[in-house]
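In this view, the complex is presented without one of its protein chains, the others remaining in place.
Presenting chain A:
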Amino acid sequence: MKGVAVTGMGIISSIGRNLDDTLFSLQNAKDGISKPEILITRHKNTPVGEIKMTNSDLSEILNLPPDNNYTRAALLAVFAINELLRKSNFIHFPEDTALISGTSIGGMDKTEEHYFDFQEKKEVRKYIQAQHPGFTTENVAAYFGLGGKVTTLSTACSSSANAIMMGARLIASGKLKRVIVGGSDCLTRFTLNGFHSLKILSQTKNRPFDDDRDGLNLGEAAGYLLLEADDCLNGKKIMGRICGYGNANDAYHQTASSENGEGAYRVIMAALKKADLSPSDISYVNAHGTGTNNNDLSESVALTRIFGDNVPPFSSTKGFTGHTLGAAGAIEAIFSLLSLQNDEIYPNLNFQNHMLETGLKPVQVLRKQKVDTVLSNSFGFGGNCTSLIFRKND
């Protein structure tokens, strides 16, 4: 397929509060992994990819009243979409602009903060509905006055990749002219303790695809793309096109990925087919690569099944941002588009030794090379696997 045009981007993560800062960090191997300072938790020494801005800092920048009911994920989303809007030709988004957002846990930060207060404190009851991801998306829609198609995908760590895919389908089918797609997730004690209980949090900086990898770092981020139909581009700058996508289920285990990477294999093949490309057409793979034993092995096996001895240059950017859960697919879509625009591949940080099973080595330092097509993977709990393919607009 020709692909759906991406005409705008906005991002905030632990490596930057806008596209320029993000690009600078990616090019200069500056990670955003630190000890938690904003998130109040007992796990004080567990590294995270935290955005060093409090909710009040964010509310103030966004001109929200102090008594607003925005969740942190909503604040981050609005912050990122504001950048997208600022750099577009619009003063306000046109009325028919849709919003499809992905999030894993939505406003769980407010639920955990006030869980035992709802009964007694009337003033915090505005957060009762915050637990449900749609609430966060509604906050965002309200901020930008989006009254039309607005929905939320919640498929754990592939949420925003799936939001991008659905948005692309809506444009390609002719049902929509313009849609904001992406996702947002914030750090919470709920997820930090959840991943801790699964014993997959690294106590050091995460090392995707390394033989000695020992888990992931959680992160927080929001990233959004503007997708527009070709007949309303009017000569706008196109950052790249989404030309392939696919989703499949591993149907293997509720949390673990299969040893043969079946789900990953299927989606990559599906995305290639949709894009009408063969494996050798892929210039770079932005891998899911969380740094857990299970994911990285399963994904490596899938890559070797598809690409054989010719695995293209690949890297996981989780070493920069940590695993930002539902937002990961969206921010990595943006990294992929930056890679296309600048003809460069961002490194897989903290890698030392290749894993014995596959011998695969990711790109370890910034590499300048022609990048025409990028495959971006996002895999989640529940066996949910999504791959997106981006290509240059020419």
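The rule we apply is simple: a contact is a pair of C-beta atoms (placed from the backbone, for glycine too) under 8 Å apart; a residue touches a chain by one contact, two chains touch by 3 or more; residues count from 1.
Going forward, contacts and distances are computed from a predicted model.
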Protein name, per the UniProt record, of whichever chain is missing from view ("Carbon-monoxide dehydrogenase large subunit", "Hydrogenase 4 subunit B", "3-oxoacyl-ACP synthase" or "Fe-S metabolism protein SufE"): "3-oxoacyl-ACP synthase"
Residue among A:S14, A:S202 or A:N247 touching the omitted chain: A:N247
Option from A:L146, A:L187, A:I268 or A:A327 whose C-beta touches the chain left out: A:L146
Residue in contact with the excluded chain [from A:T71, A:S104 or A:S202]: A:S104
Residue touching the undisplayed chain, where the options are A:T22, A:T155, A:S202 or A:T321: A:T155
Contact set of chain A toward the excluded chain (per top definition): 41-43, 99, 104, 106, 108, 111-112, 115-116, 118-119, 125-126, 128-129, 131-135, 137-138, 141-142, 146-156, 162, 166, 169-170, 172-173, 175, 189-190, 193-194, 196-198, 246-255, 262-263, 266, 380-384
